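Comments concern the structure below.
We show some of the complex, not the whole, and keep each chain where it was.
Going by the order they are written in, the chains are A, B, C and D; count residues from 1 in each one.
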Amino acid sequence: MDQPDLSAFLPRLLSLKLLPRTGWLQRGVRDVESIAEHSYSVAVLCLLIGDQIEGIDRGRLLAIALLHDLAESLLGDLPATATRLLGKATKRQAERDGLVSLIGHLPQADEYLALWEEYTDGTSREARLVKAVDRLELMAQAIAYERVGARGLDEFWPPNDDWAAEFPPVEALAAHLRAERAKLQWQPDPDV
Amino acid sequence: MDQPDLSAFLPRLLSLKLLPRTGWLQRGVRDVESIAEHSYSVAVLCLLIGDQIEGIDRGRLLAIALLHDLAESLLGDLPATATRLLGKATKRQAERDGLVSLIGHLPQADEYLALWEEYTDGTSREARLVKAVDRLELMAQAIAYERVGARGLDEFWPPNDDWAAEFPPVEALAAHLRAERAKLQWQPDPDV
Amino acid sequence: MDQPDLSAFLPRLLSLKLLPRTGWLQRGVRDVESIAEHSYSVAVLCLLIGDQIEGIDRGRLLAIALLHDLAESLLGDLPATATRLLGKATKRQAERDGLVSLIGHLPQADEYLALWEEYTDGTSREARLVKAVDRLELMAQAIAYERVGARGLDEFWPPNDDWAAEFPPVEALAAHLRAERAKLQWQPDPDV
Amino acid sequence: MDQPDLSAFLPRLLSLKLLPRTGWLQRGVRDVESIAEHSYSVAVLCLLIGDQIEGIDRGRLLAIALLHDLAESLLGDLPATATRLLGKATKRQAERDGLVSLIGHLPQADEYLALWEEYTDGTSREARLVKAVDRLELMAQAIAYERVGARGLDEFWPPNDDWAAEFPPVEALAAHLRAERAKLQWQPDPDV
């Protein structure tokens, strides 16, 4: 075949539909979102929010949003406890190596890796926006699980929203989610 | 709030993680992909394939890919049998109205609706590429289900790949999937 | 075969075990009841309640209860948001056409369609009882989901129980469910 | 309350949506039908088939179909291996006692118990038709699982269809299912 080959990539991509977001499982939530579901939600929000922010390059933004979780098809979704045990540098290197093994043979591989590093290092507004939306989406999903009963999800809510300060629409949505959560009137988590 | 409000949209977006792709269910496949999972997979493939095709606008391509299924949060994933019963025009109008009710209040609403119509009518290369990748992804998921046992999925395989002719990398992947399927050596479907 | 043929109907019938009730999914409830599960529960309640009401024809009652959701095997369970977008008349016609395509070839087809129209139009006591029990069962399932944590299900509770006034045993059970719900002491839904 | 009380029965009825048919699980099939799903499917088939057989009382037929599995809300679905270990008489008595505890306080309790005994003993045509359809539905579900990959389900196929001889439409459908199964061209089960 003379086209760059995506055939080995296809089953890896599809496996992201099955690999769960493990943090919820650790907290006892069952039947949780897949990595693909989370990433889709992040990408849509990036599109709709990014378009409201001046100077954001839509193509770059969405490329980062769609690329940044692909390596999880090889690593699984490492929960925060795993990152602590493995170390951030080790995880980062494994993710990068994973990405290379998945799409390193494509003509645009250099750009993709550059975008991925941009994301990891937060060196562009687009990269930082994806990261902020990633966090926002986590809060949105947390409240969705809380609305059907889950407690004990405090760890998924950052202590404040400074991380969103660069992007007012994200900050506004984060404030909205906190306000919604307050209406649920949960007690603070017992410290199990 | 002076930002255009996405707060009502958020739970609708998240519901796409739970709404299943119904065609598989009708064929007896259980525990199937969500709409969000399918759309994520389509978007990633659009990015990686679109970049291999000259003259494709990445931002436009990915916007179409991410927007085109949003109305299913209100309609559900209507299976082919439903479309036949409701009529294509009715379905199209309902999807458009649904999209308006979801994101019609955003500043870019006009562009989003134009992109959605572009997709529905196939009036740009980007729109046609999303549609071709959407079909390709269906075949890829079909073979994934067939590889874990499913039969009776012939209806999800188009009779030929003329629909992919405009985009050689899609055509090549479709041919690859057909070759993989042949290796599974299923008998043709009994006509239940 | 000289018997009227149910062989094509069988897989359609079985698909109702897999097609979910979508309204719950839209509200974030996961792993929800299938259409078949709901319809079974309605039919059993119709039997036990109908027998307590004078003048109800058991055979007619149960036939209506068992027939009225069959078309959902072709349409899926259209959530309220879909009905609003498609229009009630369109939905009704699609359901009728669906029923014809499923069982229109049976000798009793005319009676079945007449029973289905009776249900849709509420033109017999049996039909109205099935509709009332259908609503009651929805409330019973809503409280069952609320008892394992779900909130945000207010839309599934009618504002009052006038719809049950014709059938005192239904009205009594509706009142019982409201009383049970009050004991759960949920706050009123935040308006997400 | 002066109506006979169904309030304690409601959560028992709803639990049939969650209790699985255990025989499939023992054979490695996952995410299987609930008791409610099976019983719904049996009841619909009883209606459509019963109407094709002269002299069948529809109300009696459907009452038997809807009553006969209710006690499983207390016992669970006892697989064949359990029945062998417990003994048929013990199981029968437990089911009867269960039914009494569920609906023995209703005005029609005597009729319901009589119908249940009719079913267990096969002492009416309606009762025997429900039993035949129950077996037919099992075969239909078995082939549905086989069509998405399951093997090792031979035990769910009776050695012949003598049990259906009294009811030609059931016999015809059983023959149809066997023919469909033959098309799947499974090897006979390895005797694991």
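Operating definition for what follows: a contact is a pair of C-beta atoms (placed from the backbone, for glycine too) under 8 Å apart; a residue touches a chain by one contact, two chains touch by 3 or more.
Just so it is clear, the model here is predicted, and its values are computed rather than measured.
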Total identical subunits in the assembly as filed, 4 in place: 6
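Operating definition for what follows: only the chains that are shown with their structure count from here on.
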Distance-maximising chain from chain A - centres being C-alpha averages: D
Cα-centroid distance, chain B relative to chain C, in whole angstrom: 30
Whole-Å separation of chain centres (CA-atom averages), chain B against chain D: 39
Residues within chain D bordering two or more other chains: 144
Pairwise touch network: line, ring, star, complete, or other: other
Contact pairs between chains, per stated definition: A-B, A-C, B-C, B-D, C-D
Residues on chain D engaged by chain B in the complex (per definition of touch): 30-31, 144-145, 147-150, 180, 183-185
Complex contact set, residues of chain C against chain A: 27-31, 145, 148-152, 187, 190, 192
Complex contacts: residues of chain D adjacent to chain C: 1, 3-4, 6-7, 9-11, 13-14, 16-17, 33-34, 36-37, 39-41, 43-45, 47-49, 51-52, 57-59, 62-63, 66-67, 70, 103, 106-108, 140-141, 144, 168-169, 172-173, 176-177
